[in-house]
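Got a structure here, written out as C-alpha cells. Questions coming.
And then chain A:
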Amino acid sequence: MRLFGTTMTAAAVLVMTTSITFAEDVEVLHWWTSGGEAAALNVLKDNLGKAGTGWVDMPVAGGGGEAAMTALRARVTAGDPPTAVQMLGFDIQDWAAEGALADLTATATAEGWDKVVPAALQKFSTYDSKWVAAPVNVHSTNWVWINKAALDATGLAAPTTWDELVAVLDKMKEAGITPLAHGGQPWQEATVFDGIVLGMGGDLYQKAFIDLDPAALGGAEMATAFDHLIKLRSYVDDNFSGRDWNLASAMVINGEAGMQMMGDWAKGEFLKAGKVPGTDFVCIRFPGTQGSVTFNSDQFAMFNQTNAAKQEAQVAMAKAIMDPVFQSAFNVVKGSVPARTDVSNEAFDDCGKKGMADLAEANTAGTLFGSMAHGHAAPAAVKNATYDVITAAFNGEYADGAAAAAALAEAVAAAQ
Partner candidate 1 sequence: MGFLDIRNVTKSYGPVEVLHRIDIAVEEGEFLVLVGPSGCGKSTLLNMIAGLEGISGGEIAIKGRVVNGVHPSKRNIAMVFQSYALYPNMTVGQNMTFGLEMHGVPKPDRDRALADVAKLLQIETLLDRKPGQLSGGQRQRVAMGRALVRNPDVFLFDEPLSNLDAKLRVDMRTEIKKLHQKLKTTIVYVTHDQIEALTLSTRIAVMNKGHVQQLGTPKEIYDTPANLFVATFMGSPAMNIVPATVEMQNGQPHAAIADADGSIRHLRFSQANLAEWAGKSIHLGIRPEAITDPEGADRKSGNIQPFTNRVTVTEPAGSDTFVTMTLSGKDAIARMRADAAVVPGQHFDFAINMEKAVAFDPATEERITP
Partner candidate 2 sequence: MAAVTQDTAVSTGRFTRALIYLTLLLFALFYLLPLYVMGVNSLKPLSEITGGNMMALPSQWTLDPWRSAWSTAQIGVEPTGLKPYFLNSILMVVPAVAISTIVGALNGYVLTKWRFRGDTWVFGLMLFSCFIPFQIVLIPMAVVLGKLGLAGTVTGLILVHVVYGIGFTTLYFRNYYASFPTELVRAAMIDGAGFFRIFWRILLPVSGPIAVVSVIWQFTNIWNDFLFGVSFGGTSQPMTVALNNLVQSSTGVKEYNVHFAGAILAALPTLFVYIGRYFVRGLMAGSVKG
C-alpha cells in the first residue's frame, strides 16, 4: 500500500510541523483585524516582544466577536484554552463563573489596579473579588456625531434634549437630507436605544437594564422610550437594513446625512476622512445623557494555564496591558479612552480629552453605566433578548411603544 504509506508519513510530518506554542508565548484570541485596531494591538505585541514574551496570533473577526466566542468555546471545551482572549463585559463574568479564568489578584494588588480602574469596570474585571481580566480601554457609546454644515444649515444649536433633537432632525429632513444615518443591525439599534433610555434618566437605565426590574422594563417610561425609537425610524432612509456602521458614518461625513448615533469608535472614520472635530463635525453626548456615560470595555480575560512558564507569560501580558504608556498609545490609535483614570491626556485630541473627562466625571458621580447594547449591562442571553425586541420595534412590528415595552419585559424574563 504505497499510497497509504505516503499519506501516513504526510500526517506524521504535519503533526510535527504544526506550529508549536512555546511555553513563554502568549496565544491571543481577538477580533481586532482592521488596520487601526491591529496597529493598536501591535503596540502590545511589540512591548511584550521586547520583554522576551512571544505572541501567537489567533484572530477571528466578525460580528463583535461572535465567531471568536464560538472558537473560544471549542478551545475551552477541548481543554486547550488560549492564554488571553479579547472579551466584553458579561462574557468575562460567565467564563469566570465556569472557573475557566486565571487569578490575577496578586499582580493586581502589587500594581494597585483597584485604585486606578473605575469601579464600574472592576465589576467586569473581577469575579468573586479576584482579578480575572485586564481592561484595555473604555468606549463610551452614547455619542452623537453631527455634520457641522448640516447642523449650521438648520440654524439650531447642537441638541441637548429630546425635543431639541427632534427639532434638528425635522429641519434636516426639510433640508432634503437623510436626518439620521443608521445601519440596520440589531446592535446598532440597541446602541441608539441605550442612549434614549439613558436620556430618560439614569434611574430608569439602572432599574431596567442593570437590575432587570420587570416593572421598569414594561413600564410607561419604557413605553415612551420605545415611542422615541419608533419616532427615530422616521428619520432614517429606506436603505438602512444591514448597513455597516462605518457606511452610515460615511453618509454623515459626506453630508448625505445629518447625524449618526454611535460609540466613540466612529470618530476614527471622521478623522481618517480628514475631518476636523469642531470644524467639520461635532461630537455631543446623546441628548439628555450629558454627564452620564454608557460604556463598553475591551478586556483581555486570562484563561487558566497549567504550565508555569505560560502563567508567567500571562502575568507579563497583563502587566503590559495595564502599563499607562501602553494604555495611552493604544487608545490614541483606537479612539477610545484608557481604562485607567490616571493616564495623561496629552496625546489625545479634543474628543478624546472630553471622553476622558466625561468618564472620570461619571465615575465619581456614579453615572457610569455598562451599555446594554454592548453586553455590559446584562448577560448575553438577556442582551440578545433585548436586541430581538428593540430591532422588531425599530422595524415597526409593534403597534406602539407600550406593546414593545410589554414584549421587552416578557423577553427579558424568558431569557433569565
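If you want to know what made the cut, all candidates are chains of the complex that A comes from, given by their letters.
Convention: a contact is a pair of C-beta atoms (placed from the backbone, for glycine too) under 8 Å apart; a residue touches a chain by one contact, two chains touch by 3 or more; residues count from 1.
The shown structure was predicted, so the numbers you read here are calculated from the model rather than taken from an experiment.
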The one of 1 or 2 that touches chain A in this complex is candidate 2
Listed in rising order, chain A residues that touch candidate 2 in their complex are 1, 3-4, 7, 10-11, 14-15, 18-19, 21, 27-28, 30-38, 41-42, 45, 55-64, 67, 70-71, 73-80, 244, 246-247, 250, 265, 268-269, 272
